[in-house]
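Every protein chain but one is kept in place in this view of the complex.
On to chain A.
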Amino acid sequence: MSALNQSGWKPEMGPSGDSKPATFTGNRALMLEEALIFEIGTTDTTGVDLPEVGGVASRLGGLERNRTIGLPGLSEPETVRHYTRLSRQNYAIDLGFFPLGSCTMKHNPRLNEKVARMAGFADVHPLQPVETVQGALAVINELAVWLIKLTGMYGVAMTPKAGAHGELCGILAIKAALEARGDPRSVILVPESAHGTNPATAAFAGFSVENIPATSEGRVDLDALKARLGPDVAGVMITNPNTCGLFERDMKAISDAVHAAGGYVYCDGANFNAIVGRVRPGDLGIDAMHINLHKTFSTPHGGGGPGSGPVVMSEALSPYGPLPFTERHADGRYSLVEEETVGERHPHSFGRMTAFHGQMGMFTRALSYILSHGADGLRQVAEDAVLNANYILHGLKDSLDAPFAHSGPCMHEALFSDNGLADGFTTLDIAKGLIDEGYHPMTVYFPLVVHGAMLIEPTETESKATLDQFIGAMRSVVARAKAGDPSLKSAPHHAPRRRLDETLAARKPVLVWREPDVAVAAE
């Protein structure tokens, strides 16, 4: 007998399966549908009160905006409810396990949010006199010192706004260094398993991109790389640990070979979380590497940004890094090196990449995280991240095909293929099945070198209990995919939306809301 229901009332059980009674509103208890602001707001509603000011004669040059703009407003309570309802249709780290490979979805500490919002950081203007922003410059400098020491590099460019922007920074520095010695090298070598941003970045900078093959182990083929090196090769872009989740054992040999052939080594630092505090990229001969503060150093992803991508550089490349940057003087003061003083102190800089000083709001958060962990804690981060990934690899490798399980332990992420699923069942079905189990799916169909790739990155901020439950859920979903369970093909069943028609979206793009056709509506 239930201890909770003492009334003797029994719930009526509806028919089994999916047939639940429809509701008047379309809502399902806590799952609430929400219309667009354009459908619920009006242009003469506002949720703000403005100060009263006296009227003045307009000085707008005769360009007053007279036509309706079409921006709906909501009162404050309606606004809060609109966005709160929308928020509940999102999966997030705060809700559950988010093993998106190569994205390092770790816990985002709230202390970081608190310090970033201190008025001395959040409420200072980038063009204030430097005497009035000494504390902000100190934060940038302190973080810069940490990044340099953690990577064993010579200098760091702090302004790049995200990983891909950092890649661009590194590649432009390489280009500038080559130009400075009058060397017209035009090819960048990129492994097949690279992030899409790598070839896109190299192509933007005017390089042609050639793929380097991988060995059957899932690592860069050193012999093939050496064979391709020559006077036309500007450098390589290598991710280490790579996107198959493996450490490039030959990294130092790769760097030495590239340097001997006159090129530079760019490292995509997206996977730095696996080695932070245990390995310094500078010891492996890297010339430039971006660090995704929104991955390794826990600044929130925010549904797609903002990120931050500082680039650590070798002594050979540092002179070519971008403006502006901070400088610490012997007396403890900080200054900014901008266009004004560049001629004397940084004559080879390739220039400015962004209007101001980079992502200050991310610097405070990342430094807060780094100081919280310290040198000892960061080392533990890498170790726990790698331990968690290997625990998942071990827990799934007899259930799912792990093409590189023979290549040694994985680093911070474990890679599987769709080999062995029933006919017609794909990686996408596994992903959608995981959604019903209450997880965010892993990265799917990347890297491209593995058929139907599933890349699982647990990070260090997950408990053993979470991993055990995930392994159980994953095995269950995989078993359904192997058995050809038709209900998996139509998953997710329990999410706010069923599978969405992406083909329709691309064929007839509807990118903005438009009023329904009044004439049609009136008929």
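Here is the rule we go by: a contact is a pair of C-beta atoms (placed from the backbone, for glycine too) under 8 Å apart; a residue touches a chain by one contact, two chains touch by 3 or more; residues count from 1.
In this text, contacts and distances are computed from a predicted model.
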Among "Branched-chain amino acid ABC transporter permease", "Electron transfer flavoprotein beta subunit", "Probable glycine dehydrogenase (decarboxylating) subunit 1" or "4Fe-4S dicluster domain-containing protein", UniProt-listed name of the chain not shown: "Probable glycine dehydrogenase (decarboxylating) subunit 1"
Sole residue of A:Gly155, A:Gly235, A:Gly263 or A:Pro300 that reaches the chain not shown, by the stated touch rule: A:Pro300
